[in-house]
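Here it is, the structure, as structure tokens.
Every protein chain except one is present and positioned as in the full complex.
The chains carry the letters A, B and C, assigned in the order they are written, with residues numbered from 1 in each.
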Amino acid sequence: MIRFAIIGAGRIGQVHARAVAAHPEAELVLVYDAFEAPAKALAEAYGVRHTLDIDEVYGAGDVDAVIIGSPTAMHVEHILGSVRGGKRVMCEKPVALELDEATRCVDELGDEAGRVMLGFNRRFDPSFAEIHARVADGEIGQLQQLTVTSRDPQGPPAEYVAGSGGIFKDMTIHDFDTVRFFLGDIVEVSAFGTNADEAIKAAGDFDQAMIMLRNADGALATIVNSRTCSYGYDQRLEAFGSDGALSAENLTETSVRKASASQTQAQGPVLNFFLQRYEAAYSRELGVFIDAVNNDAEVSPNVVDGVEALRLAQAATQSAREGRTVRL
Amino acid sequence: MIRFAIIGAGRIGQVHARAVAAHPEAELVLVYDAFEAPAKALAEAYGVRHTLDIDEVYGAGDVDAVIIGSPTAMHVEHILGSVRGGKRVMCEKPVALELDEATRCVDELGDEAGRVMLGFNRRFDPSFAEIHARVADGEIGQLQQLTVTSRDPQGPPAEYVAGSGGIFKDMTIHDFDTVRFFLGDIVEVSAFGTNADEAIKAAGDFDQAMIMLRNADGALATIVNSRTCSYGYDQRLEAFGSDGALSAENLTETSVRKASASQTQAQGPVLNFFLQRYEAAYSRELGVFIDAVNNDAEVSPNVVDGVEALRLAQAATQSAREGRTVRL
Amino acid sequence: MIRFAIIGAGRIGQVHARAVAAHPEAELVLVYDAFEAPAKALAEAYGVRHTLDIDEVYGAGDVDAVIIGSPTAMHVEHILGSVRGGKRVMCEKPVALELDEATRCVDELGDEAGRVMLGFNRRFDPSFAEIHARVADGEIGQLQQLTVTSRDPQGPPAEYVAGSGGIFKDMTIHDFDTVRFFLGDIVEVSAFGTNADEAIKAAGDFDQAMIMLRNADGALATIVNSRTCSYGYDQRLEAFGSDGALSAENLTETSVRKASASQTQAQGPVLNFFLQRYEAAYSRELGVFIDAVNNDAEVSPNVVDGVEALRLAQAATQSAREGRTVRL
Partner (left out) sequence: MIRFAIIGAGRIGQVHARAVAAHPEAELVLVYDAFEAPAKALAEAYGVRHTLDIDEVYGAGDVDAVIIGSPTAMHVEHILGSVRGGKRVMCEKPVALELDEATRCVDELGDEAGRVMLGFNRRFDPSFAEIHARVADGEIGQLQQLTVTSRDPQGPPAEYVAGSGGIFKDMTIHDFDTVRFFLGDIVEVSAFGTNADEAIKAAGDFDQAMIMLRNADGALATIVNSRTCSYGYDQRLEAFGSDGALSAENLTETSVRKASASQTQAQGPVLNFFLQRYEAAYSRELGVFIDAVNNDAEVSPNVVDGVEALRLAQAATQSAREGRTVRL
């Protein structure tokens, strides 16, 4: 039985608390938040204790592993503190908003970096993971082109945008990790950002983007992003290889299709957002982390993958702002 | 070059005239109809001669083959006259409205029966034909269950119903032939007829039906029929075997799909009726007939298949009326 | 918190134990089985007590509700005993193998019959339930034709077949309930049974079947059954109405599709059997039962629905054996 503390009692902390409670080998024992109300509410929901003192988490003798869902600005501090306290760590993406800070985190972690898991949950999505495994098995020959479509159902409020680090670090970072998951290290990035949303534009960020990437072997990827999507959370992937292609389609709540005078084959909207769409991914992600803790093993993706995704986000930002291809 | 006469200048005669004109080895030379206006109109459209005297067709020295699209009541007379006149014949379904008359036709034709083609055009539909070929190749193992869905977009006028011989002889007859195409001779039939349309009910016919059939090997089929279908001409087939299943889905005009706030994957309505849905089938059917004429060969389906489909229609009528399974 | 006893510690009892444990308002307290080993194993897995004495279940002061997953032959006794003991009951299908015995059960229950839930879990499948709700909302106009495809992945062993009551009572009974769920009471049944499996034939049962049904309003249904299906657990439904159609397609484990030189759009096999396919249905079913217990309310489907499905199974058996349509 692995005993967990959760740092950050917000929406994502609640998701992880539920996953921990449901896992037969996991047990929640402690909740930390900088504010009393959410810490207490989450702790009481699971009948465990809470604290406002982060050092209590680092030093807790009855905590084996920590899940970090605090604001991004605190991630590096919480990672380093937890690791120094002898805890295994799973941290939400991104590692940090600035590449320098993320790099510093990895440097300070040293050999421990490979053991700090980063919450790129899409790697654990059953469909994406299946495609990855089948590509790795050589089922479509040499992987040549990757197409990632990733559109959120609704844009964030402008105030969120201001502190988000921009669309590439906040939203595309998941897709950058997906590209790295399939293509490995990237050597060239070109990005176009644009605005359909005036409020986000006024906040100085893009709300739509397209990005092209190339790896050292010359394989290409394209990412299509939008902060809004009328028909739900549009999350698709196509891997094209020399011997075939594998694609993951969107998910709908049921398999019902309708035919009427105006149309046929109509399905419902796609699952609305990440908690629904990636529910299975969150659960599998925790399972992989727990296995690694049980086996005292390194994890993938880890904080180094977080740094590399952030490097791509920074390159994309630069490319879109300066109108040029960025070489890494 | 095969020289054709067309008997019957109505809608289906026009379809065949167009197919003949488009075929590189076929040539239209003569049009017959009982009425001057349609005969003349069709003949003039293709710059050929017309006649109101059926014996002129039978005796024409410049006619090799005859396509019969006259009213059903005239089919047997037109088949026999044409064959006696030394012409090859392709006749629209059904052979006749009464099984006795159809059987008499086959008897009188004797050895010629296998050379008179019957217009069960669905056997030539690219999708249905592909399934048939793949089943015959053993791709799904032993064929065990056949599901035929066949719904017309709009019911016929009540006056048409009165002279149609009833839904089983007029509409289901195509599906009976499809079942025989896959399962061969049938030994048992059970049918339910019902009414959603009051006018057709008043005319003494069913407008919806379901039929089950069994062949001598115990393989089963079910047919689902409706005279109306809000989303177009619903024509599907599923062949289920010991090693898999093959199914033919409906056809839409384009491959366009729409996603919006209320739905995803919405395609257009299915092709509206038989001229559109079975356009390729009519063309392939004529090609098969022309090949048989060129090779002086028997054809399939032929008039004997027409008799057997009619036998099933009669059994289904009896089953539905008497509320019992009919053994053949 | 509702306290549950489970009668029958076999496969289905384990499914329910897991569902009870996972439900926030339910608690397992007691397990009964006629044999020590399974009773003990299941009880220990959840840290609760077990018994070999059925009267201990009936009389337990700390049990509010009972889930019956014992052999069919014991269902009526266990239902009556539990109800007399003041427990709410959810019982697996079928009520009994003989209609007489099922009817007797309802008679003895009297006013309590509407409060005994029967485990027709497919009514709670998200896709089937959505179609039912949308049909009830009038979205496709008047419901006219229902097509139910229901094929198991692998046939049962011959020894199971011997005591199963036959395919109609054992397997089709679910589909009969589905037809009743959509069409209400049935007035006419015609069934064809056949064999592809020699062992099942030798055991005196059919392994494939087709059934047609009609309700008092003239709406028709067809059921297509097979005990084996190479591509998994084939569970589909099509509701056809005057203004459109709604259909539920099969479920696959992921949304991955493959294109290669020989094919495109290839998905994985469908979910293999009922525990996977109807996982959400079992969970929703328990939720509905718990709501009814909390509200001291009647349930649907209840034991009367079980009797009516059994009546259809008996009629289908008679129809298939005697080769005639059976009127109810």
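Please note the rule applied: contacts are C-beta pairs under 8 Å (C-beta built on N, C-alpha and C of every residue); 3 or more make two chains touch, one makes a residue touch a chain.
The structure presented is a predicted model; accordingly, all values stated were derived computationally and were not measured.
Only one of A:A21, A:V224 or A:V288 touches the chain withheld from this view, namely A:V224. Residue-wise, the contact with the chain that is not shown comes from A:A245, picked out of A:V63, A:A245 or A:A259.
On the side of subunit C, the interface with the absent chain consists of residues 230-232, 250, 252, 257-270, using the contact rule stated above. Along subunit A, the points of touch with the absent chain fall at residues 141-142, 144-145, 147, 149, 151, 188, 190, 192, 194-196, 208-210, 212, 214, 218-222, 224, 226, 228-231, 240, 242-245, 319, 323-325, 327. Mapped onto subunit B, the interface with the missing chain covers residues 22, 126-127, 130-131, 134, 139-140, 243-251, 253-261.
Throughout what follows, only the chains that are shown with their structure count from here on.
Central chain assignment: C. Criterion: smallest distance from chain C-alpha mean to the mean of all protein C-alpha atoms. Centroid distances from subunit A, each centroid being the mean of CA atoms, peak for B. Taken over every residue number at the interface, the positions common to subunit A and subunit B amount to over half, indicating a same-residue contact.
Rounded to a whole number, the gap between the C-alpha centres of subunit A and subunit C is 40 angstrom. Note: centroid distance subunit A to subunit B, computed from Cα atoms, is 58 Å.
Contact with two or more other chains is made by residues 250, 257-261 of subunit A.
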